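Attaching a single structure in structure tokens format; questions to follow.
Missing here: one protein chain of the complex. Every other protein chain is in place.
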Amino acid sequence: MEYVSPEGLRLDGRRPMEMRQIRAEVGAVSKADGSAVFEMGNTKVIAAVYGPREVQNRSQQLNDQALVRCEYTMSNFSTGDRMRRPKGDRRSTEISLVIRQTMEACILTHLMPRSQIDIFVQVLQADGGTRSACINAATLALADAGIPMSDLVTSCSAGYLNSTPLLDLNYVEDSAGGPDVTVGILPKLDKVTLLQMDAKLPIDTFENVMQLATEGCKAIANYIREVLQENTKQLESRRGT
Amino acid sequence: MRGPQLSLNQTQKLRLEAALEKLESFSSKANSVTVADTIPVNYEDGVLKGHGTSEIDGSVVATVCGVVERVNKLVYVRALRARYKPEIGDIIVGRVNEVAPKRWRLEINFSQDAVLMLSSMNLPDGIQRRRTAVDELNMRCIFEEGDVICAEVRGFQHDGSLHLQARSQKYGKLERGQMLTVPPYLVKRRKQHFHHLDQYGIDLILGCNGFIWVGEHVNTKDPTEEEQASKSEQEQVATKLNRNAASLEEQERTYTPLETRQNICRMANAARVLSTLGFSITVELLIEIVNLSISLKSDIREMLGSEFCVLVAEVEAERRSAKIKKK
């Protein structure tokens, strides 16, 4: 199948190096300490953060750092065919773990000992790249909750189809079965905190694809930063002196 | 962007936007930063890094979103939306979560529960003495789970837990009123957090932790009475049955007049409006809004509607601009 036309356009009209349209909004859940909605094209994810708060299960309490928990769910209505999704299936457990580990890497957990931070992410619409969208939404929600972090984690995926590296695969491209590299970076520290790929790719091609995904992460980081900056400014100005 | 989650019609939207824009124009070009922004500092003077900062590669970097504050050498980031950060002497409102040996655990919007030791509070009889085992057994007579309490931050113990104290008549259980929660950054630390609003016959406690108490005025002179809390229309107040069956007479005595109850609701809604709009919450402002609502003869219920909200935003914008002009 032809995923990139000889004219250099993808199926949805993007060029290989282009991301989908992204949109982020903080403060989507009023009861939560921090929350955000993140959209990458038709992928839409909502995240809510509670905490730091008292540890619910005392036995899990850590005396030197905060306990980070994460729950990823996919709404029944998130895909084209509505289906009941069992809780705690392999895929969502895995993604929960991935998000938790990625976020733990940037939260300054040692500042909040004996407490617990809960991150809930839910996919409202799935169109490829949910993993990345979830991480971006979680970052925003954490920042909104005022939880100290060493850096903003952002994530983006890239794939390799028709011998072309493609940024930010949508569902159709994702289901082509080609390699799909999900990268999460700390843009300021220039470190990689997440790197996943479940296919084979020659190392030099892989480097190109990963480079592309990293560029994507940086673009997302800039956008997220803008959103947060704007949000902070507004909060401050409304609050008044 | 974060916005009040109200359903606005087109004109309301425009008015709100205009008001908010106006507010925005007043704000001093605040030094707002987001996570991982570098904070410019003058290293020659020496720098003390405060909350919300860390050092990466020799430069000071923010770890939260907020406003950079500088006090002499100290540089810190004042986080806006975050949980409560206790400081010694803060007056807080909290809710009892658990009755534990010799202590109560209170939810105060902090990263962990606060501890109120039995020994850190005055006994109902007002006598200073050692706490006996009997006192310990009767702890539930003082506070039960779900009770709303006002206390003062005593300090951190060496094990990192937060301790409270309530060694004054003004602290203790709060009844016949409602508690509401607002983001803590909207409550400023002031000299006075207890407010007796005579004209409405209500007490207002602006807890530093963002918990706000609005209740019927009680005379602190006789605080020992145990009464059955009146059931307000709000969800907040826990009912508690006295050990003795409540007699009609007693009910008569604890009856809160309708007018006071309405005032409580009006005041609470005023706080809610400010909270939705993200305006800082002060007594003056609250009273102003209550008066506004009374002058408009608007229903208590309508105070939470979009129209009133927009109105408050406009009034606030006017007020602030007037204040600036005065200067």
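Points to keep in mind about this one:
Order as written gives the chain letters A and B; numbering starts at 1 within each chain.
In the analysis below, a residue touches a chain if its C-beta (ideal position, glycine included) is under 8 Å from a C-beta of that chain, and two chains touch if they have at least 3 such contacts.
By definition in this document, contacts and distances are computed from a predicted model.
Choosing from "ER membrane protein complex subunit 10", "3-isopropylmalate dehydratase large subunit, chloroplastic", "GPI-anchor transamidase" or "Exosome complex exonuclease RRP44 homolog A", the protein name stored in UniProt for the chain missing from the display reads "Exosome complex exonuclease RRP44 homolog A".
The hidden chain, counted over the whole complex, makes contact with A.
Touching the missing chain, out of A:41, A:165, A:187 or A:216, is residue A:41. Counting the whole complex, the residues of chain A in touch with the unshown chain are 5-7, 9, 11-14, 18, 20-21, 41-42, 80-81, 127, 170, 172, 200-202, 205.
The working rule: only the chains that are shown with their structure count from here on.
The distance from the centre of chain A to the centre of chain B, with each centre set as the mean of the Cα atoms, comes to 34 Å.
Only residues 1-3, 5, 20, 23-24, 26-27, 30, 32-37, 52, 54, 56, 61, 63-67, 79-83, 97, 107, 111-113, 160-161, 185-186, 277-280, 316, 320 of chain B touch chain A when the two sit together in their complex. Per the touch definition, chain A reaches chain B in the complex via residues 25-27, 30, 33-34, 51-55, 66, 108, 112-115, 143-152, 187-189, 225, 227-240.
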